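To start, I am sharing the structure in question, which I have written as structure tokens.
As you look at this complex, bear in mind that one protein chain is not there, while each of the others sits in place.
So, chain A:
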Amino acid sequence: MKKNLILMAMLCALVVVPLLMNPSAEFSGSDGQAESLITQVAPNYKPWIEPLIEPASGEIESLLFTLQGSLGAAVIFYILGFYHGRRRTDADHR
């Protein structure tokens, strides 16, 4: 239990420290910046195909990302909970 707490504290620190270190940074998460890297190395390169569907806005994008995360989390915690319960029942019957 204690170990879990330490691990979680380390995780939080890993997320917070970068934010404190670069207060003025953009933290933009996106592909636009990788694009500029490529355009610098290969100025004449044109992407030859566009994404089929692009999220209508940043909000919609974060909606979909949240959906992705919560669907996965639902599965993980369902399974963890299921086995937690089963182990307890097993222990009771023994």
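In this section, a contact is a pair of C-beta atoms (placed from the backbone, for glycine too) under 8 Å apart; a residue touches a chain by one contact, two chains touch by 3 or more; residues count from 1.
We adopt the following convention: contacts and distances are computed from a predicted model.
Engineer: Hey, which one's the missing chain according to UniProt: "Cation acetate symporter", "Cobalt transport protein CbiM", "ABC transporter permease" or "4Fe-4S dicluster domain-containing protein"?
Structural biologist: UniProt lists the chain left out of the view as "Cobalt transport protein CbiM".
Engineer: Name, in rising order, the residues on chain A that touch the hidden chain in the full complex.
Structural biologist: Residues of chain A in touch with the missing chain: 3-4, 7-8, 10-11, 14-15, 17-19, 21-22, 25-31, 33-38, 40-42, 45, 47-55, 61, 64-66, 68-69, 71-76, 79-80, 83-84, 87.
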